Structures are given as C-alpha cells and as structure tokens.
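Quick one: this structure, given as structure tokens, is what I'll be asking you about.
For this view, one protein chain was removed and the others were kept in their places.
Right after this comes subunit A.
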Amino acid sequence: MAGSEEKEKAVFDVDAASALVNELRCTFASGKTRSYEWRVTQLKNMLKMCDENEKEIAEALRQDLSKPELESVVYEIGMLKNSCRVALKEVKHWIVPEKAKTSLTTFPSSAEILSEPLGVVLIISAWNYPFLLSLDPLVGAIAAGNAVVLKPSEIAPASSSLLSKLLVKYLDSSAIRVIEGAVAETSALLEQKWEKIFYTGNGRVARIVMAAAAKHLTPVVLELGGKSPVVIDAGINLQVATRRIIAGKWGCNNGQACVSPDYIITTKDYAPELVMLSAIKVSFQFFLAFHFLPCCCSFSCFFNCFVLIQVDTLKNELERFYGKTPLESKDLSRIVNSNHFTRLTKLLDEDKVSGNIVHGGERDKESLKIAPTILLDVPQDSLIMNEEIFGPLLPIILVNKIEESFDLINSGTKPLAAYLFSNKKKLKEQFVMSVSAGGLVINDTTVHLAVDTLPFGGVGESGMGSYHGKFSFDAFSHKKAVLYRSFIGDAAIRYPPYTTEKVRLMKALIGGGIWNIIQALLGWGKA
C-alpha cells in the first residue's frame, strides 16, 4: 500500500541501520560469503546485470548527467565488466595463502599469510561515475568475501534508484544491500560499527567519514580528488598531447572526474622549438603576440607563441571534437546540478580571471551547460586555482622554467593524479621522483585507471588506501599472519630464571647467524 510504502521509505534511522548491520553480520557469521562459489556467483551475476541492462544504465546516466552513451558504455559499464572479469579470473589465486619465510631463530617453524574477509563493510559512492564508483569497490568487497552495504549518491538519483533495483534482482540480498538516501541516511549508517568503510567523494565529507570511523576504530579507504596538473614541455607532438588532454578533461564527464586534468602548467621559454614551426602559424601568432606585449622583444614573443600555439591547438581540437557550438554537442555531459553550475560560474566570473578567458565561457543555466573554457595565465590566488575545479574550465599557468612547475605542484596539496607531456628523459625522471601524487602518467591522461596492475588511490588530501585489480581484494581483506611451531627445539634460554649466561646466549639466538648460535651453545663468543 502507498501509505505503508512511504512510511517504510521515510524511516531509515539509526535503529534501522543497526538492524541492517546485525542482519548482515548474521549472514557473514554463517560463512556463506566466504565460499569461493558464492563469490564467483555474485561476480558472474554482476557481469550478467551489466550485459542485460546496458540500455537502462546508459539511460539513467543520461538522466542524471546527460552522459554521452559512449562514456557510459565504455567508462562506466565497460570498466566495471573488466573489473568483474579480472576478479573472476584471479580470485582463486588471491585467496591462496602466501608462504612466509621463517628464520633460524624460530626453527623449526613454518609461516603463512592468510587473506580473510573483514566482515561487514560500507561503500559510499559518488555522483559523477555513479555505477562504476559503486560497483567497482563492490567487486573487491565481494571477491574478498565480505557482506556489503552500498550507499550510492543521491545527487545522481536515477542511477541510485536503478542500482537499488538491479542489485536486489541480481545479487544475494542477504549479504549485499543498497541503502538510498542523503545526509540523514548516511549519518545513520556512519553511526554503526563497520569492519571497513570505503568512501569516494570530497575532502570535506571524508573528514566526517573518518571521524565517524574513528569511534569504532574502523579502517577506511578514502578516494578523493585534488587539482590534477598537466605539465606541458616543449618538443612534443602537441596535437596528440592536446587530444589526450581533451579526452581526459572534457571527455571524462565534462571535467567532473577526480582524475581529470584540472589545470595546465607550461613555460615561456621555447625559442629553439618555435623556430621549427610552420611559417604561416608563426606569423599569425606574432600578430597576436603584438597585442599581448607592447615591448616586442623576441623571447616574450616566442613565449606567447608557444602558449598561443598550444591554445590554438586546443581550440582546433576542441572544435573538431565538439563542433562550433559545444553547448549543443551531445558528446559532452552537462553540469550535474545547479549548485555546481553556480559554483563553476562563480569561478569564471571572478574579476581576477574573467578577463583571462581565451576560449569558451558560454553557459546555459537552464540546460546546466558550460562550454569547454580555457583561461590563460590566471593568478595563483584566484578562486579557480584554489579549489578542485571539477568542471569544464581549464586554466593555463605560465612559469619561466619547466622545473618550476614541479615546485608549483608540490607547493599545493597532493593531487590524485599528475600528468607530464615530455620527451626528455631527465625531465621525466625528475617529475617521477619529485612530484608526489596518487598516480602519475607520462604522455597521456587518465588511462592508468584502466590498468588493474597499478594501485589506484590518493595521498595526503587526495586520499588514503587504493584499489583496482588485486588491490581491491586486498583493500577488503585482513592479512592474518599464521605461525606454526612444533614442540621440539625448545630453547631453555627463553625462560626464567634469568642469568647473565642466558643474556649471552639470547644475543646469539636473536639475529645471530648459525655460527654464533653454535658458539653460544658451546659456551664461546662474547658476553
């Protein structure tokens, strides 16, 4: 009946959350989720779910984000299916205990490390990739044998509702549940004791999640974001670089992705490189450069040249991808809601930067669309340079020497990803050594997410813990150390009454090699 349905929906409070956790604990205690067969069945069903509902999922994503079909099919469903396949193939290897070495000191003994599920875990997902970010962690939790509660984001309501329906239909509801809702429901869930909490989202809410977890001493994985920079060096194939930047920026949910290039850093000093460029382009850029600087000294011209060529290339490629009226392009997601739309337009309209827009800037409040926008040489203290943009705005920062870009990046909080386009070996090495971020990619953007042998996670403000591939399995497992000893070989020196003689023998036994041990036992060696 409608009345009671409403009543049911209205009350997911602390008591309901507690009852839910208890129910899942019972399921977990029964041992059901630990069996290999159960894990494999769930993963197979998840694959089936993706295959049979691709249209519905794409439609929900279109409703929530105007996400282009290709992005939905490839980046959400495709990547998730891959995750399932990898887990299905590998879980039988992952659950095998790992042998560990033992030393002479504990001879005779043998040791191993057992992976065991943590128990009942909570996954809180985000709105920008609502399917992938809900189900990819779920793959890890299932593969590791846990019972799970999934809390999708209410900011993507069609996806949240579809997830709720599909998981009930395809997965084992006695062990895997979806709770929809907003702050109240999330708070009720966070009051409970979980064996692990996996959160994807922003730093503000992450602090709340970790503080709640602290009450129960619950370990957490926090997948957050940050300002992922792209450093562009000279002497590269600028066209390819530009396309890859566009694909990573506007091609990923229109910049609303945690690993989207947030801003570009490039240098002013490219004279030798510029001489190699085509005469037509150079003369056109010289004309433009004249407008930027009254003193037309050669270096400053050249600096503007390369930058303008970059901008020019960006503009060309953007037009190739999205046409002359990108606001109407079907290949760009919209801004998720009016809150974010307002936030982004505020970044654009700040006095310090509004004059620096060199491309785009158009917006349509009704359809929640903002065109791909490039800003040149924005001040460091502008709003747009002090928060994660998470939208289709791309500032370009200029530095004198390319190495300064590393210091610039390191002076901010550590991002989730950092990108460098360069062919110079030394620069690449320096970049890898000195830039701290969750992950780094050289000469491309965002592709590392598709590589399941690389851990995906942040550091510092961009998060803690990691997942993908076996890292997902590990994130939801406890690695239990097991030591097997026998009764022979009981060294009396372990036991009281203690004497100075025993001190000597003890020194030999711990950390001493076989010779020291023999010496000690024979009464030789140092005291």
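Basically, contacts are C-beta pairs under 8 Å (C-beta built on N, C-alpha and C of every residue); 3 or more make two chains touch, one makes a residue touch a chain; residues count from 1.
Please note the rule applied: contacts and distances are computed from a predicted model.
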Listed names "Ribosomal protein S2", "Aldehyde dehydrogenase", "CASP-like protein" or "Serine/threonine-protein phosphatase 2A 55 kDa regulatory subunit B", with the criterion being the UniProt name of the chain not displayed: "Aldehyde dehydrogenase"
Residue touching the undisplayed chain, where the options are A:118, A:189, A:257 or A:402: A:118
Residue, one of A:21, A:79, A:122 or A:344, that touches the chain absent here: A:79
Among A:16, A:240 or A:327, the residue in touch with the chain that has been omitted: A:240
Touching residues (missing chain, whole complex) on subunit A: 29, 31, 34, 68-70, 73-74, 78-79, 81-82, 85, 100-103, 105-106, 109, 111, 113-114, 116, 118-119, 195, 203, 206-207, 210-211, 213-215, 217, 219, 222, 224, 236-237, 240-241, 243-244, 246-247, 251, 320-323, 329-331, 410, 428, 432-434, 436-444, 447-448, 450-451, 453-456, 459-461, 463-466, 478-487, 490, 493-500, 502-503, 506-507, 510-511
